[in-house]
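Note that this complex is displayed minus one protein chain, with the remaining chains in position.
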Amino acid sequence: MNKKKIINDPVYGFISIPSVLVYDLISHPYFQRLRYIKQLGMTHLVYPGALHTRFHHALGAMHLMGLAIEVLRGKGHSISAAEEEAASIAILLHDIGHGPFSHALEHTLMQGVHHEQVSMCLMKQLNETFNGKLATAIDIFTGQYPKQFLHQLISGQLDLDRMDYLNRDSFFTGVSEGVISFDRIIKMFNIAGDALVIEEKGIYSIEKFLIARRLMYWQVYLHKTVIAGEQMLINTLRRAKELASGGSRLFAAPALAHFLENQVGKTEFFESPGHLEKFVQLDDQDIHAAIKVWASHEDPVLSALCRMLTRRELFKVEITGTAPDQERVADLVQRSSAVFGISPAEAGYFVYTNTVENRAYNAAIENVNILMKNNAVIDIAKASDLSNLQSLDRTVTKHILAYPRGI
Amino acid sequence: MNKKKIINDPVYGFISIPSVLVYDLISHPYFQRLRYIKQLGMTHLVYPGALHTRFHHALGAMHLMGLAIEVLRGKGHSISAAEEEAASIAILLHDIGHGPFSHALEHTLMQGVHHEQVSMCLMKQLNETFNGKLATAIDIFTGQYPKQFLHQLISGQLDLDRMDYLNRDSFFTGVSEGVISFDRIIKMFNIAGDALVIEEKGIYSIEKFLIARRLMYWQVYLHKTVIAGEQMLINTLRRAKELASGGSRLFAAPALAHFLENQVGKTEFFESPGHLEKFVQLDDQDIHAAIKVWASHEDPVLSALCRMLTRRELFKVEITGTAPDQERVADLVQRSSAVFGISPAEAGYFVYTNTVENRAYNAAIENVNILMKNNAVIDIAKASDLSNLQSLDRTVTKHILAYPRGI
Amino acid sequence: MNKKKIINDPVYGFISIPSVLVYDLISHPYFQRLRYIKQLGMTHLVYPGALHTRFHHALGAMHLMGLAIEVLRGKGHSISAAEEEAASIAILLHDIGHGPFSHALEHTLMQGVHHEQVSMCLMKQLNETFNGKLATAIDIFTGQYPKQFLHQLISGQLDLDRMDYLNRDSFFTGVSEGVISFDRIIKMFNIAGDALVIEEKGIYSIEKFLIARRLMYWQVYLHKTVIAGEQMLINTLRRAKELASGGSRLFAAPALAHFLENQVGKTEFFESPGHLEKFVQLDDQDIHAAIKVWASHEDPVLSALCRMLTRRELFKVEITGTAPDQERVADLVQRSSAVFGISPAEAGYFVYTNTVENRAYNAAIENVNILMKNNAVIDIAKASDLSNLQSLDRTVTKHILAYPRGI
Partner (left out) sequence: MNKKKIINDPVYGFISIPSVLVYDLISHPYFQRLRYIKQLGMTHLVYPGALHTRFHHALGAMHLMGLAIEVLRGKGHSISAAEEEAASIAILLHDIGHGPFSHALEHTLMQGVHHEQVSMCLMKQLNETFNGKLATAIDIFTGQYPKQFLHQLISGQLDLDRMDYLNRDSFFTGVSEGVISFDRIIKMFNIAGDALVIEEKGIYSIEKFLIARRLMYWQVYLHKTVIAGEQMLINTLRRAKELASGGSRLFAAPALAHFLENQVGKTEFFESPGHLEKFVQLDDQDIHAAIKVWASHEDPVLSALCRMLTRRELFKVEITGTAPDQERVADLVQRSSAVFGISPAEAGYFVYTNTVENRAYNAAIENVNILMKNNAVIDIAKASDLSNLQSLDRTVTKHILAYPRGI
């Protein structure tokens, strides 16, 4: 079979699969599973086009890796064919450990297990399956490979992961504010010492990239209704686990039932192989299929949450600069309790408070280094005397209050 | 709540919801269900971006209806606000009767029930729910409303349904060959007598539209691997029903179990309300979630099909102009029987023959009428002396042979 | 003749001409002349696609006016058909007074005559030609019409002039950093009191608009090489006028010769009709055609400048934060004098210093008013607690030093 395939991608036109090994990794069930895990979870409830998956994102990031390496080679930096394949594999697999609904359920199905750790674990398994051919990819992924810039292309301020997800998320949501000039930014890539830098004339593109990322946070990633949907999903799973651990019977595919019925923490997950085996059978659709059934469950909390989710009767969310008034929260809890006929403790599944941060700028800007025309390498915040970048380097924290509409 | 919402759409930018009634219809669970029914079924296995849903398509077609009515009014044709809302509703709901995986499973879950009939049935139910407010929409949908052109905008050679799906399918697959100049075509709409016509200077755009549709058929809708995936899906459900009717226990959500365990024909479906109630709880995800579980089922036919589907180990498909050689088919059946350890009869789930037609041109062209500059209305095939349109007006039939790879 | 034309526009798809009067204005020689005045002057020497004209820009801005009025009407604001036509005309003609190479030669061909004054003058002439039908358009243009928001749509922080030129300039240069979500911004337009405001949820789009504008300034409008080309053009015309006033014979179309041979100040221009009559016969091509001939002129200054311009041997430009060192400038003058065999005074045509400002932010932000959900109207800088907008509200001044390469 011809494994040098070309895949159509509405974002970039075509994505070429660079090698047989990459083709075989893409064909592996671990990777195929990502076809059924949406990149943006519940976001499609607000932006109906946002159904793109981690599968497509991983391919897109790999495509950008190919462009970046071509640019760097064109500037005289030596990158071997083996290094190129390893870097392509490392970015292809960087998110392979994500579970259903990605970030949203990361801490609900299991406790204390980060998707990065699962990715690492799956990459090691694949390395065994493929007779050690992923060793360099793993070294690049973990930052142990000598050429640090390869790691930075996968995980850094301007990595190709971000580059692709901003592109792809703005494309599929239709939020054109998030469009970035990824091709121009990549053309400005260079290496100084062993580190990835941006050439001076790319400063404005970087600034635009940072602004676009911030706007995507507020307009998409932290959109009120998206937060409402995700929080309802989390509360639904929390309630289901609570009921299951209390002995209730709940419709669920076996792999999902496993995580409903067992408390799986970090130690168990990584030490007892059965958990991972179940985990890789899960995707978004198991959750959704279960929720539809649970909408008729006898538990009023679970059924109400599921009914609201399937009908898209989402919580009202208020985002404010200061914490919500405690009396108001208590009042909402009480009214929920009355409306749904549940205890005040159970009403906590309906009224919740939280904080969100615009994570786009956590500890950020100082790491974007600019290669000036005089070959000096300086921080973008200093390179850009025009710039208002300093003001972006702070975390904006917002308070969330969510509760059912009409109570 | 403000119900005059704007929805982001990567295809058209923004879609405005034109009225409160339309907003309420979109919010109804029958319509929300379409969020989970992909427009193109298994096509995403070939074109990973093709995850767009019937929900989004229906909104898009409604958006085009708004544009078309604006154009027609601009040319002096009177269309009342009530007619506009009715036409918008009619196109919004035209596909509401689709079940999971749309066309692919239309004749597998039930027998002899067409999705158009289900759409009609659901529209009538909604009409009751909304106190008769959908009466005009239903008349337009069924062609009983006096202004025939409104019906043609929903169902005709150049209807807005096709216009949107060609746009949307080519957008999300990334197959740019399918791009059509929908805005130009709509600007060329006019009415002659009571019929929708195209102004003369739109002839080339129409020709391009017809060509684009044909190309989409061969490159996307009838793509070999898409056919393979759909046929495997159909065979899987057929086998599951066979097993269920034989008393086997199969993991399935209750609504899916209902259709596995019961033979539901047209009469039962429409006369006994329980079937419809179950039907509207189904979507793509129930099927997929079940298939993953069935991959471990004890039946070798079912488990093999499901394993191949989840791993994307799809049948090899040969498309030829003449029927496949019967000896070769018999040989493939025998080898499948041996490889999978099943009876030759069961091997029929793995080796199948079929025919497909490029349906784009069934009985088509004579219905596109052109309004010439001298106000004559003539058939496009005659209007376009340049044109090779006649040659498009025939059905191309191809023979399919599918079988597992590596047998 | 059908005057309800549709014009293809790669930026917006189609532009409709809204009325017969508008069609007739577009057909008038004053407006047709704009076909030959590039929107961005010498910018095509850097961005070869940037050949779009003031003609196309004016049509585009008129198109956006139509969209804006549709949005405002949809929100319940009354705008009559006559007002719509007047606003369309006002924006169509807002730049009709531009001469060849627009801003670059504005103060070289004549002295102290601003293009806005010429626009006003031509609009009054057209008003006479069209029997007073432009009276309301003129009132809107000058801000004397009661509905102030109509004037703001033509000239204000978020006017449709800027909206179109940012769109169009980024489209034709290919500088995707300048892309703005004009459709989203326009959908957020509203009126409070009598003033144009932006609805709260449009804040991020506005912020992106302001950033995009700034980036376009530095990447396009104030691009070093563009500045070099424009300055060489200005110096060329200055020298030509100097020679012409000294009695030299210079090849030139009669209308151009008129401005080379006469010093025309504001008073003469507006009081003596002959000047305007000549002015409206000028466009970019007269200048370019003359420059090619002057490249063989006997004057070494003129011929050198023209030779360099036609061969695109443009000055080297240095942009710095502080004024260039005077000794260095003196040295460059001396070397130019030697290389070209001219006097030090003449060398001033080759070595020049200047300052440029990023004009995008002059006195800007306080004028963008946001309509909050609670109906309060507040300044964007205050509405956006997330925002770093304050830092944009300052003028950045840069020093320019330009001189021939290789001296």
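We call the chains A, B and C, going by the order they appear; numbering starts again at 1 in every chain.
By definition in this document, contacts are C-beta pairs under 8 Å (C-beta built on N, C-alpha and C of every residue); 3 or more make two chains touch, one makes a residue touch a chain.
Not measured: the values here are computed from a predicted model.
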{"item": "Neighbouring displayed chains - absent chain, whole complex", "value": "A, B, C"}
{"item": "Touching residue (missing chain; options C:Lys292, C:Arg328 or C:Lys382)", "value": "C:Lys292"}
{"item": "Which residue of C:Leu67, C:Ala253, C:Val356 or C:Ile378 touches the chain not shown here", "value": "C:Ala253"}
{"item": "Touching residue (missing chain; options B:Phe14, B:Tyr30, B:Trp218 or B:Phe270)", "value": "B:Trp218"}
{"item": "Positions on chain B contacted by the hidden chain, ascending", "value": "176-177, 179, 181, 184, 204-205, 207-208, 211-212, 214-215, 218-219, 321, 358, 385-386, 388, 391-392, 396"}
{"item": "Touch residues of chain C, complete complex, unshown partner", "value": "1, 7-11, 13-14, 27, 29, 32, 35-36, 44-45, 47-49, 51-53, 55-56, 59, 171-176, 251, 253-255, 281, 283-286, 288-290, 292-293, 310-312"}
{"item": "Absent chain, residues of chain A that touch it", "value": "6, 13-14, 183-184, 187"}
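Heads up, the rule we're going with is that only the chains that are shown with their structure count from here on.
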{"item": "Chain occupying the most central position, where position means C-alpha average", "value": "A"}
{"item": "Between chain A and chain C, centroid-to-centroid distance (C-alpha), Å", "value": "44"}
{"item": "Averaged-CA centre spacing for the pair chain C and chain B, given as whole angstrom", "value": "50"}
{"item": "Sequence positions of chain C contacting 2 or more other chains", "value": "184"}
